[in-house]
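The following block contains the structure, expressed as structure tokens.
Every protein chain but one is kept in place in this view of the complex.
Showing subunit A:
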Amino acid sequence: MNKAPTRDRLSIRGSSKTVAEFFEYSINTILYQRGIYPADDFQQVKKYGINVLVTVDSEVKAYIRKIMGQLHKWLVGGKIQKLIVAITSKESGEVVERWQFDIHISGKDTDTASKETDTKTNGDKKSDDQIQQEIQAIMRQITASVSFLPVLEDECTFNVLVYAEQDAPVPPEWADSANREIKNPEQVQLRSFSTNEHKIDTLVAYKLDR
């Protein structure tokens, strides 16, 4: 029994690392797939058993790194509920696409979904391979989503939002913001993955072409 909290602590850290890493790669994939940055700026790396494209532009790299650093801290503290990647048109400033990652923390959340995973994971702990498989499926889906997402005609940029707990420590780079939701969006729920501590749901909302 005495050992348990230590292990928990460790597994939360490990799980947070997995989740933060997933966010990093999925943001990179989104930036590549949606053409936010030119394709020349990306390089293939092997990750999750597939080829993932990550930026090699030092500025973009540093920018994502900075976000991920803070995200990891929040994840370890269990302080965030959602991560949003909002893709906005540079010209109009309008949000055209909104990638939402819901973070459920096992045991803490009373969501039915997380309870489900709770009971599931309590029975047999998930192996790393299983988790990798699940993440791989999501990465594939993000890549495949290009087929149904409308073409981004304007030059676009992206913003990262976080739904944080009220008592979450906030570094100066982060400030309160509107939720940047799309009016009357088309929404597509992608796959989920769960570690022993976290469950991540992925959803993409986009403006319908009319």
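By definition in this document, a residue touches a chain if its C-beta (ideal position, glycine included) is under 8 Å from a C-beta of that chain, and two chains touch if they have at least 3 such contacts; residues count from 1.
FYI, contacts and distances are computed from a predicted model.
Colleague: For the chain that is missing from this picture, which UniProt protein name fits: "Ras-related protein Rab-30", "YALI0C03377p", "26S proteasome non-ATPase regulatory subunit 4 homolog" or "Mediator of RNA polymerase II transcription subunit 18"?
Modeller: Listed in its UniProt record, the absent chain's protein name reads "YALI0C03377p".
Colleague: With the missing chain put back, one of A:20, A:52, A:67 or A:190 would touch it. Which one?
Modeller: A:67
Colleague: Determine and list the subunit A residues touching the chain excluded from the picture.
Modeller: Those residues of subunit A that touch the unshown chain are 36-38, 41, 57, 59-60, 63, 66-67, 70, 81-82, 155, 157-166, 168, 170, 173-180.
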